[in-house]
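Structure in C-alpha cells, see below.
A single protein chain has been omitted from the complex, and every remaining protein chain is retained in its original position.
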Amino acid sequence: MEGGAGALAAALLLTGCAHRDRIVVGSKNFTESDLLGEIVAQQIERRTGLPVARRFHLGGTFVCHQAITAGQIDLYVEYTGTAYTAVLKHAAVADRDSVYRAVARDYAQRFGLVWGEPFGFNNTFAITVRQRDATRYGLRRVSDLARVAPRWKAGFGYEFLERADGFRGLASVYGLRFASPPTAMDLGLTYRALAEGKVDVIAGNSTDGQIEALDLVALEDDRHYFPPYEAAPVTRQATLARHEGLAAALDQLARRISDAEMRRLNALADVEHQDIATVARDWLRSNLP
Amino acid sequence: MTQPLEVEDLGYRLPGTGRQGTGNGTVLVQDVSFTVGAGETVVLLGRSGSGKTTTLKLINRLLEPTSGEVRVAGARAADLPVTRLRRRIGYVIQEVGLFPHLTVERNVGLVPQLDGWPPERIAARVRDLLRLVGLDPDRFARRYPHELSGGQRQRVGVARALAADPPLLLLDEPFGALDPITRVELQHEFAALEGRLGKGMVFVTHDVREGLLLGTRIGLMLQGRLVFLGTPQEFRESEHPECKKFMEAA
Partner (left out) sequence: MSLWHFYSRNSQEVLGLVGQHLYLVAISTGTAIVIGVPLGVLLTRRPAWRGPVLGVANVFQTVPSLALFGFLIPLPLIGGIGATTAIVALVLYALLPIIRNTYTGITGVDSAVREAGRGMGMTDWQLLTQVELPLGLGVILAGVRVATVVSVGTATIAAAIGAGGLGVYIFRGVAVVDDTLILAGALPAALMALAADGLLGVAERRFAWRAE
C-alpha cells in the first residue's frame, strides 16, 4: 500500500511539473481565431522550445475569458473592441489607441492578464449583404439598411445576438426594424445562409475569406457603432513571469499581419480548405524565418 | 342437390429444393378422394404427420393443392376468389383464435358483418347461435374472450363458424386443447348438434373414440393417403392394420 501511494504521489507531482512547464493556448470558435492561435502556438514552440497544448475552438469570447481567468488556459487571442464593450462593458469609442490602453490597464488590474502588441489588423463586424442586393437597392452603408430592413430577414450567430455591442445596439443606433426577429444559428453557417438566400443580412467578420468568394459585400459602419477590434495575444501574468522568453516570442508577432494579409490567410483556410497548421507554418516560415 | 364437399384425387407436394421446376418436394397428401353430403360428418383420423390437417387446409385453400380438385357446394374451389370461398366454409381450429379485442358477440358476428348483413339480422343471429352452443346470450354476449374458460371459448368458436350459415364446416382437432371432462361434454353436445344442423362437416382428430362418436364415416389417413373410408362399424371390424392399431389404442 505505502509503495503504491508513494508512486502515485510521485506521478502526480511529475505531471504537475510537466503541467506547469506547458503553455495552454486557447482560441474562440471561428477560423481566424484558430489560425492566430496556431500561429502563436507554433511561434512559442519555435522560439522558446516550450511544449504547447492547444485548446482550440472553445465556445466563444465568454468561454475563453472564463477559461483564462480560471487558469485553464494560459493564453488566447482577443480583440480590443470585444474586450472593451463585451467584457468590460464600456460604451464603444472610435479611437484605436485609447481602446487599447483602457483594456490593457483594466485587464491587468482586474484579471491579472497582460495584453501583448496587436498583430496589426482590424477585424470589425462586417454587416454583409449579397452583392446583387447591394446594387439593386443602392446599399453602401449600414444606414442604407434601414430602408430595406422591414422586408428583410436577418441571420446572426448566437454571440452577436447576445452581446451588448451586438445586434440590439446595432438595431437601435441605426434604426433597423426587421419584419421578424433575426434567425439564430451557428456563426459558421451564416455565410451560407446569406449566399443561399435564407437570410438577407448577416454580421460577418471584415477579414473573412468568404466575403469575396461568395459574391457578398460588407457595408460601411458610417455611424461608427462598432469600436476598433484589434487582435492581440492576452496572457496570464503568472505564465509570463514563469517563462522568460515567452513575452519576447510574442512581441515578434507585433504588427506583422495587415487586414489584407489576414484576409488572405482566412481564405486559404475557409475557401481553399487548407489545413490550419500548414497555413500557420507557411506564414511563419515566410515572415519570421 | 349439390354436395357440400367433393374432393377428387387431391394432392399436395411441397415446393422442391431444386432449381428446375417444382418436381421434387416431399409429397404430404396424395390421391385423396371423398365426398361429404348434407348432414354428414366425415372424420379424418390418423396419427401425427399423416396428412389430415394438410388435407383440411387444402379444402379452404390455406394451402394450395398441387393436384386434384375440390368442389364446395358444386363450385370449383380453385375458380372462386379465395376469400369468397372461405366465407362459405366454417373453420374451427384447436386454439380457437377468437379476436381478443372484440366481445363475444362481435366475434361471432364477424363474417356476417364482413358480408354486409344488416345489424339487426346479425344481432338476432348471434343470439340464436349462442343459445345453440349452450351459452346464455344475456350473460355472454358482452364478455371478452379472456373472461371465458377454454370450453366456453371453443363454443364461441363453433358459433362463429356457423354464423353465416355455410354449407360446409371444417374442424381441426377443435377439442384437443381442453381438459378431458370438458372435452367429453363438448363432444356429446356436438354430436347432438350435428344432426340438427344439416351441414357437411370434415372433422380432423387423432382421437379414435372421438372419431367413432362423431363421424358418420371415418376416413383413415396414413402417410398422406386415405387408406380407409367407411362407417364407424366398418372401421371397428376392418382388417386393415392401421385400423386395428387405432382400435387397440381405443
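To keep things simple, chains are lettered A and B as they appear, and every chain counts its residues starting from 1.
The rule is short, and it goes like this: a residue touches a chain if its C-beta (ideal position, glycine included) is under 8 Å from a C-beta of that chain, and two chains touch if they have at least 3 such contacts.
Predicted model only: the values in this text are computed from it and were never measured.
**Q** Using the whole complex, pick out the displayed chains that touch the missing one.
**A** The chain that is not shown is in contact with A, B.
**Q** Based on the whole complex, identify which of B:Ala77, B:Ile93 or B:Cys243 touches the chain you can't see.
**A** B:Ile93
**Q** Who touches the missing chain here, A:Arg55, A:His90 or A:Arg192?
**A** Residue touching the chain left out of view: A:Arg192.
**Q** On chain B, where is the contact patch with the chain that was removed from view?
**A** 60, 62, 82-89, 91, 93, 95-101, 110-111, 114, 145-146, 157, 160-161, 170
**Q** Spell out the interface residues on chain A facing the chain that's missing from view.
**A** Output for chain A: 59-63, 66, 155, 157-159, 161-163, 181, 183-186, 189, 192-193, 196, 198-199.
The rule is short, and it goes like this: only the chains that are shown with their structure count from here on.
**Q** Can you compute the centre-to-centre distance for chain A and chain B, using the mean CA position of each chain? Integer Å is fine.
**A** 84
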